[in-house]
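Before anything else, here's the structure in question.
Shown here: the complex without one of its protein chains, the others still in place.
Chain naming follows the written order as A, B and C, and within any one chain the residues start at number 1.
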Amino acid sequence: MLPAGCSRRLLAELRDALDACAERQRQLERSLRVSRRLLRVWEPAEPPAPEPTPGPKTNEEAGSPARTPSPQDLKELELLTQALEKAVQVRKGLSKTGERDRASSLKSGSVASPATTASAPLHTSGRGGSQASETKPPRGIRRTTVPAKGFPEHRLLSVGDRTCMGRGARAAKPGPGLRDQQIAPSAASQSPEAFTLKEKGILLQLPMAFRKAASQNSRLWAQLSSTETGDSMDAAITAKTQFLHKMQSGWPGSGLSAAEVEREVGRLRKACSLLRLRMGEELTADPKDWMQEYRCLLTLEGLQAIAGQCLHRLQELHAAVMGQQLVPWPEGRLPSAPSFCGGGTDTIWSPQLLLYSSTQELQTLASLRLWVAMLDQQIHLEKVLMAELLPLVSTQKPRGPRWLALCRAVHSLLCEGGEHFLTILRDTPAN
Amino acid sequence: MGRRRRRVDRADAAGALPAAIAALSRTLPGGPSPETFRRAKFDRPEAAPALWRLLFCVLSPVPADGAAASPAPVAQARLVKSELRSQGYPRGSLARLPEDGSQGSRELLLALSWLLARGPLLEQLLAQTRVRLGDEMPVCECEALASPGPPAPHVEADGCVDVRHLQWLMGKLRFRWRNLIASQQEQCALLGKIHSYTRGCHSDHSLGHLSVAEAELLRDPEGGRQLLQRLESENARLEAALEWRRRELVFWQWMDTVLGACPPDASQPTFLPRIPARGASELELVAQELQALQEELRKAAEPRRAAWEARVGGWGPEWKAAQRASEEAVRQELAALQRSWEHGGGLAQPHGPHRLVRSEAGMLGGPGLPAAKVITVLRSRKACLEVALRQLQGQCRQELARLAGALPGFIWIPPPGR
Amino acid sequence: MSIVTVQLGQCGNQIGFEVFDALFRDSHCPQGLCSKRENEAYQASCKERFFSEEENGVPIARAVLVDMEPKVINQTLSKAAQSGRWKYGQHSCFCQKQGSGNNWAYGYSVHGPRHEESIMNLIQKEVEKCDSLSGFFIIMSMAGGTGSGLGAFVTQNLQDQYSHSLKMNQIIWPYGTGEIIVQNYNSILTLSHLYRSSDALLVHENDAVHKICAKLMNIKQISFSDINQVLAHQLGSVFQPTYSAEGSFHYRRNPLGDLMENLVPHPEFKMLGVRNIPQMSENSLAYSTFTWAGLLKHLRQMLISNAKMEEGIDWQVRPPVSRLPTLGKMSLNKELHFNTSIANLLILRGKDVHSADLGGFKDPALYTSWLEPVNAFNVWKTQRSFNKYEKSAALVTNSQFLVKPLDKIVGKAWNMFASKAYVHQYTKFGIEEEDFLDSFTLLEQVVASYCNL
Partner (left out) sequence: MTQSVIVQVGQCGNQIGCCFWDLALREHAAVNQKGIYDEALSSFFRNVDTRVVGDGGSISKGKICSLKARAVLIDMEEGVVNEILQGPLRDVFDSKQLITDISGSGNNWAVGHKVFGSRYQEQILEKLRKSAEHCDSLQCFFIIHSMGGGTGSGLGTYLLKVLEDEFPEVYRFVTSIYPSGEDDVITSPYNSILAMKELNEHADCVLPIDNQSLFDIISKIDLMVNSGKLGTTIKPKSLVTSSAGTFKKRQKPFDAMNNIVANLLLNLTSSARFEGSLNMDLNEISMNLVPFPQLHYLVSSLTPLYTLADVNIPPRRLDQMFSDAFSKDHQLIRADPKHSLYLACALMVRGNVQISDLRRNIERLKPSLQFVSWNQEGWKTSLCSVPPVGHSHSLLALANNTCVKPTFMELRERFMRLYKKKAHLHHYLQIEGMEESCFTEAESSLSALIQEYNQLDATKSMPVEDLPRLSIAV
């Protein structure tokens, strides 16, 4: 048994790590589910919660009429019903708000209820609505009616127009040869055939309203990220500085906050690993002449000096922590964030593009990212385990079976990454 | 242009503050009523709950989706206080506010303003809750590690555990990582398919194909509608944020008056006296490492220095020049090394979220970061980390071997290396 | 997620065929006692895991067949093709002309390196057919030469090349009364090597399965095919789809990963066994009804009294009242009456599965002192019934069940090794006495560790 303090800390560390992993897995599972669904057959009208896996299983199967629905079945059914109701309500609400706009250009293209459109033929005139929205001034985007009106008018270009799709770039603009189908969710019969992304993915087109909103979105983000400054902004910066200054007055502290200490320690940790790496390079290098030898010596001394500086800085931080009773890494936050990628301090808020050329390249990239994260965590855990366990092993007095068992476990954890284990044999065979 | 705007501003002077506050409140999560700010100036208690909530949203480590139920007022207040404290908030008065969330609206307004003044808070908040249209992949680990929220509170097993239990958890962790890698590989495979099947579908030529979110909005019109709504509300917030930028000066001028109306904050904060062992030991951990490193360096450098001195005793002045050149070169090299951790400079490592775009080999060259470049960076980083881990393990092996050596009567048989 | 199966040697290939056939037949059995939709989802999930679709619609097993002599592979391929239901891939087998002659060293040191590239290429091709690879399932015996020696070699290579993919070895434990004279040598070499390179060793004892055929299935003249069918049934009951979580109707994506995370995180404890209930001939099945309570009561007693089947359970065995952790190797001569678990995974399939009371498996007294039931016990469920059993339960256990057989094998091999018998057959191919000693050391440790729970 390990001492209580040690147990608590190590347990907490490991559980944090496990939870972080599980959370990532959950996130990934969620997005995987979406992707998988996309790659399956696109049903013309799917229920609001289309699942690959069994939904309610009560009345579907004639083969087992004797079965009574379980509480679980009933619960599932109830949830489904609720979802359906909600969906219907939303649609009604949307169609109401949309009606005003539609009424002008579109008479029969109603989306109100499945019954009305179930047998309605395809309306090529349905384009009217979207055309109208297209020609509206950009200001119109902020109108609340837009989402209902133009959406989602372009789901799939009809097969007949595939020839016009020759170049993908051109497909962005609905030309005169393209028919924009009205495929409201409730009027699915207008597009009765199911298809897969693989077969017809190339014919998909984003709805106009969405395209507009998205392009506006990226323009706005770009504006937000731009560092253009005007007079008023300069003045605002000055005002903010003054404000901060005034707030600060009356505060006798050294100006180091716990968050800063955290950042600083993270930096020093990184420094330490970089220094160690550099040292390794230097020690394994084979100097060819006296000049290289001298440089090697200087480098080692220089590294030693830097390590000293870092240590000094750390002592300052320590003093600050103790003196001000700062609480870096409060409970409930991951202390193990050793990573600090060293990348851009200039903040670009909108996502940049990352270009990949093949699935394999993407996989390599993704697994490398995870490897790096995993190694970061391993190193952190290794250090924590070293700090907690090595003293136990080297100080525990009674070197009996318990100590030996501890040694074995510690060896496995610290030297073998927990994957392999050593054996301790008695020198004299037992009787 | 600037002059024209200034004139407009002056003309609008009377309405300028309300407009600025309105822009701010539209930008902030949950969109607090502008009236709250006005009331807070006068420290009116009815404004307090909204501000506690707002600050909680702003400071909570989990991006506020609104989906998660917000905790009880006491818990909110505690988190707000401790977060502000850890970030170095300078006023002690905040700490003395009652935690039921009933009072302190002015103090809270000051805190919010302090946060706003310190850095790009609004941008951060917007970025956190950004509608993700593209398939994103962060290229560094900054973001990934921040993402998992606060760990679920565990029922800490009382007292002591068997070391085998730790081995068990460690093993579990290894499996989780491996499962994660497998899932990630699958995700990449699926993304690759979706991207190539929809090539040419995107109106934005630099993207060319649809992302999962975009394809999903076509597949599930209902979800698509919601996405569009979220996108538009984000656009509205973005516009508000830009407007805020143009108008914030007047807000700060106003805040001066709010601050002026406050009684001076005399006392130092005296709350949260406990220092968890973790914080201190974190520092110690690094300190130990640095000490060990320094010691190793000393051991390596000293004999070399001695040997060197003995050898170069009689060398002439022409050597001096070369010596100086070397010294300078090493100095610069080490300075560069130091810069690499001090301000994130030096290593130009890609950073932040990126939207994935599939682009045929050879077609690369548009705006954007080629994956190959990121892979190179990550490879070298992985190699560094592996070396570091091996070094630590080697260190432990030595230490344990030393202990084993001091114990007669036993033979230690390490696992056979292949 | 998909699993790539590697069938090695005569035993591995014979079993592999039965496993795929059992999986396919169960998932296409119309009597799943569940809705059509659920049945389809179940089928799809099974297919994604174990089969890939060919163009003409016949599913192809995600398998690589390896043997060092052609007879068995030819037979296996034609059996699958004749079934008409599914088949093996056209280019997914590798065989040679001359077997390993029951010599582990020959399989590991001669055949292995000689055919490494071809075999690994075949495996890679199979892997590339998967959108997402969960891991490998390696079926082999541990007594012979090809399955055991080459199997250990291939597993090691998989560990090197696919380090993050999971590796589970299905191992056939030879008859205690001997089927191959050097089986104990081959076994210790296999086990010790797999302990280093595999994540989990799923063990089936020939003796136990043989008894099941005789006692439960009522087969008079038991053939290998009978034995392999029981084995395939047991594996199917573990690896067919189950719901991903309580109350969820999604099927579990990565059963191999979840199973391993729950059962084999500790490096010293990698031995898994499967227990099934009920198991009987189809004739008797028609006249039997079961309750979850009854099934679980029996299964629990099978677990704690270490019974391999429902018949002949010792009902006297009870969990100890207090479980003090012991140190120092427990004497094996003292009967290990109570079978202490490290971790268990219970898999329930069939009607009213939600109503099953699992309290009996959550008793801390069942488990080692250093793991709580919350960490040590897991359950998977599905309403879909398995292989015509209206209700059935399978238990995958990591417990002391194998300590005695393992200790026996190590002991016998040690006795033989002490007299140096047969060692020359191994040194001839580069497996030295040192290697034997390494294997003995590792396995003695495993025995001791399992004893010390």
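Worth pointing out:
Here, contacts are C-beta pairs under 8 Å (C-beta built on N, C-alpha and C of every residue); 3 or more make two chains touch, one makes a residue touch a chain.
Computed from a predicted model, the values in this text were never measured in an experiment.
Here is the thing to keep in mind: the chain we left out touches A, C in the whole complex. Set against the missing chain, the residues C:35, C:237 or C:452 yield one that touches it, C:452. For the options A:239, A:272 or A:405, the residue in contact with the chain missing from this view is A:405. When the missing chain is restored to the complex, the residue among C:31, C:223, C:281 or C:355 that touches it is C:223.
Where chain C meets the missing chain, the touching residues are 10, 14, 69-72, 75, 97-103, 145, 175-182, 210, 213-214, 219-225, 227, 327-329, 410-412, 414-416, 418-422, 424-425, 440-441, 444-445, 447-448, 452.
For chain A, the residues touching the absent chain in the complete assembly are 401, 404-405, 408, 423-426, 428-431.
Here is the rule we go by: only the chains that are shown with their structure count from here on.
With chains as nodes and touching pairs as edges, the resulting graph is complete, every pair of chains being joined.
At the far end from chain A, in terms of centres built from Cα atoms, lies C. No other pair of chains has as many C-beta pairs in contact as A-B. Centroids of chain A and chain C (each the mean of its C-alpha atoms) stand 37 Å apart.
Averaging C-alpha coordinates per chain places the centre of chain A 13 Å away from that of chain B. Distance between chain B and chain C, defined via averaged C-alpha coordinates, is recorded as 45 Å.
Among the residues of chain B, those touching two or more other chains are numbered 157, 161-162, 164, 167, 169-172, 174, 176-177, 179, 181, 183, 185-186, 189-190, 413, 415. Residue positions of chain C with contacts to 2 or more other chains are 164, 196, 253, 267, 441-442. Interface of chain A with chain C (complex): residues 29, 32-33, 51-55, 57, 60-61, 63-64, 67, 70-72, 75-76, 367, 401-402, 405, 412, 416, 418-421, 423, 425.
Interface residues of chain C facing chain A in the complex, by the touch rule stated above, are 30, 33-38, 41, 44-45, 164, 196, 247, 249-251, 253, 267-268, 327-328, 351-352, 354-355, 383, 441-442, 444-445.
Within the complex formed with chain B, the chain C residues making contact are 1, 131-135, 156, 164-166, 196, 199, 253-254, 257-258, 260-261, 264-267, 325, 368-372, 375, 438, 441-442.
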